[in-house]
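Would you mind keeping the following structure in view while I ask a few things?
The complex appears here minus one protein chain, its other protein chains still in place.
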Amino acid sequence: MNIELKNIHKHFGKVHANKNINLAIPSGTIQGILGENGAGKSTLMKILSGFIQADAGGEIILDGKPVIIHSPADAIHHGVGMLHQDPLDFPPMRVLDNFLLGRSGGLFPNRTTVARDFKLLAEQFDFSLDPDSYVDSLTVGERQQLEIIRLLWLGARILILDEPTTGISASQKTKLFATLKKLAEQGMTIIFVSHKLEDVEHLCHQAAVLRAGELVGEIKTPYVTSKLVEMMFGKEITLGERQPAQAGEVVLSFTNISLEDVRLKIKNVDLQVRAGEVIGLAGMEGSGQGMFIRACAGLTRPVGGRVQLNGQDLTGKSYHTYKHAGVNFLPAARLEEGLVPGLNLTDHFVLAEEPKGVFIDRAAGQKLAEDRIQSFNIRGTPLSTVESLSGGNQQRAELALLQSPLSLVLLEHPTRGLDIESVIYIWGKLKERCRQGASIIFISSDLEEILQYSDRLLVFFSGKVSQPIDAAATSVEELGQLIGGKGWANMGDEHA
Amino acid sequence: MLKGRGGGFLFQLIALLLAFGFVSLILLSVNASPVDAYKNMFTGSFGSMRKFAEVLVAFVPLLLVTAGLLVTFSSGLWNIGVEGQVVLGAIATTWVFRYFLESSLHPAVIITLAILGGMIGGAIWASFTGLLKVFGGVNEIFGGLGLNFVSTALTIYLIFGPWKRPGVASMSGTVPFPAEFSLSQLAELRISPWALGIALVGIVIVYFILQGTYFGLRLKAVGKNFRAAYLLGIPTWQYSMYSFLICGALAGAAGAMQVAAVYHRLIPSISSGYGYLGLMVAMLINYKAVFAIPVALFFAALNIGSIQLPILMKLDSSLSGVLQGVLVLFVLLAEGARQKFSKKA
Partner (left out) sequence: MTQETILIGLAGVLASAAPVIFAVLGETLSERAGVINLSMNGTILLSAMGGFAAAYNTDNIVLGFLAGMLIGALVALVVAFASITLKQSQVAVGFVLALTCRDLSYFLGNPYMGEPGPRLQAAPIPVLGEIPILGQLFFRQDAITYLSFISIFLAWLWIFRTRPGLMLQGIGEKPAAAFIRGANVNLMRYVYTVIGGALIGLAGPAYSLAIRAGWMGTISGLDGIGWIALSITIFGGWNPSRAAFGAYLFAFLQWLGLVLQPVFTQVPSQVLQVAPFPLMILTLLLVNIGNAEWVERTLAAMPETTRKILSKALRAMRASPPSALGVPFESE
């Protein structure tokens, strides 16, 4: 099926998530969509799959006919099927029930014919799925396979896949790619959304790159990797003046640490962080850096290895022990994890202090709040509830909550969504902490921020962790390749 | 305007009017005059000193329960088991009295011990719900409900079993305690100033805990955002347990008052439903301690004021419960409507 997107715009309030996107994808093509987190990829895909509608004036043309897609169910009527990164299926139900749910028909679905169709489709692509097993016993890769044949059975002729190679095994990936190529040969149109350069280069006939909501370029195979990286991350990164750390004693030491969750395994990481040092964690979201920083905070228990903080063994200790030892963690989800909606700034500052007696000294609390509000330049009053503050001010409030003295500050996306003034301000405050002897580990998807503010950095890719890289000696180009999964062979195989 | 405090007040006023309007329609549907009904309820509760004293008798346990529930609601817990905690408070108080029946201790000491016993009994019973929640993953609503039934069974077992009256056991309860075991009452009136004092002290303490202490602030943080409270360094599950214990102790004190100041024995329905009614009061005042006294007094007045209705108007006294429930329901609906409107505005 031919797809044409014309003048697609999408505003969310003030944010212009898609700016005038025009894209044509001929039938039988595997189209790659590349871009950083927040570049507008998922907005565009949501428009195409009916979750949201584009602003007035945009057009979606399928096989020459303009269509309006009202809902995801409507999309599949038009032949557009989407495979979500987290499969939208029903884990406690059986595979066959998942397969037939959503297909219209009589009151009692005929399971025999459904099972026959299921078997035929599964065999066609060499998927070995047991229709009677429960979905929650399946791997992510198998759930993907189930979704693919389900969408095909519903008559999809356009298949959108969102980051499909995250969390699946190498053999499942090979099978997935073979399937997609086969489908394209049969005239299906495949849209492959990914940040993994290698996957896109390997699979896609053509690729479009989005950056900051705009379509910045289209390339056909064969690709020039450096060109893709340049389009994804922008070529001109102006680095501010770097302030190298005066590295001191070892603060945090990871020996042979291994971590696990349902999706990823990180194996045998060694890392030593010195006082005053800033370590940046780079990588696309969900590559393992979130699990890693939570392990630094004592929130995730390593399945193997040893953690030491200032020479004290903290392996397997609770988060609160870490906190008492001088580790503070500022999560990315400010209102979900970092702050307490419904409480005001004074309440927060009082909570963060060690209690003095039983009763709160209101006047002292007020004074404390006023001081912090002033020194952290928060736009709000001591009585402002945190949810009434803007994002930048919430972030400043979180920083103002850090205890003193501190050994280690852990931050997830410390400046995401903030204006440049806030960014500079916040890093000023953080560097101040470093001069006082704290070390910082932070996650960011902004390469510029990582390069500018870290002394060393680690790159994460699908649970693999790079050796620490000297930030002064690397480039956007090199980092972009590593983040996209290229060039890992040269890194040495210590962590593979 | 809809967003501000004024808007909230407007919606509450509308809710109040709608609630009274709705109940008036119910009254009209059974051919009763709403005006007469409300008037009778008013005179039935405030018409004489004796009647007002009765209102205060109901006000005491209701206020204590409400005070306790403000603590559990602050920490985000739905302590529906409060009813059973009142019952266990009453049972524990009765046990202490029975234990000291033959004792030569001064009655004041015994009464003090009995009330403390009631508080401990309520707290222990509440801790079961808490332990089931924290370590067993059983939602406090279901754990609490189950324990409520068990507490009722326990009461009946005691009244008909080990604590039965000599001769024949009956639903009228255990043998009444000697007069010196009751909290002293005002002349001619059933209200004990001591009981009233204890209830007021209870709500004042809760008010200060929630408004002015580190403990209260931490409780609120746990209730509003469990995850963030944990990350801020608060031992979250311990705080959940503390709030169950405090609420249980206050509910237990309510049960103790029912035994020591009202019935002077253990009866099958010793809690009189004040646990559930306290949940309604807490919801109606939107979990703010400052309004607890007037609203609990109002609810107690409705309960007492409706007692005369069967005689005066041939209406069932459950009208008070209907009015209380409809009021809370409309206030909840109005709050939902306000949020919907202010989101759209």
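All chains are identified by letter, namely A and B, in their written order; residue positions are counted from 1 within each chain.
Following the convention adopted for this analysis, a residue touches a chain if its C-beta (ideal position, glycine included) is under 8 Å from a C-beta of that chain, and two chains touch if they have at least 3 such contacts.
Fair warning: this is a prediction, and the values are worked out from it, not measured in the lab.
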item: Identified contact with the non-displayed chain, of A:Met93, A:Ala212 or A:Val250; value: A:Met93
item: Which residue of B:Phe20, B:Phe46, B:Trp95 or B:Phe142 touches the chain not shown here; value: B:Phe142
item: Hidden partner chain, touching residue among B:Ser172, B:Gln238 or B:Gln339; value: B:Gln339
item: Residue of A:Pro26, A:Gly105 or A:Gly248 in touch with the missing chain, whole complex considered; value: A:Gly105
item: Where the unshown chain meets chain B, residue by residue; value: 26, 30, 78, 80, 132, 134-139, 141-143, 145-150, 152-153, 156-157, 159-161, 169, 237, 276-277, 279-280, 283, 314-316, 318-322, 324-326, 328-329, 332-333, 335-337, 339-340
item: Touch residues of chain A, complete complex, unshown partner; value: 46, 51-52, 71-73, 76, 82, 88-93, 97, 100-102, 104-109, 301, 316
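Everything below uses one rule, namely that only the chains that are shown with their structure count from here on.
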item: Chain A and chain B: spacing of chain centres that average the CA atoms, whole Å; value: 49
item: For the chain A and chain B complex, residues of the former touching the latter; value: 319-320, 323, 329, 331, 336-343, 347, 350-352, 355, 358-360, 362, 401
item: Contact set on chain B toward chain A in their complex; value: 208, 212-215, 217-218, 220-221, 224-225, 227-235
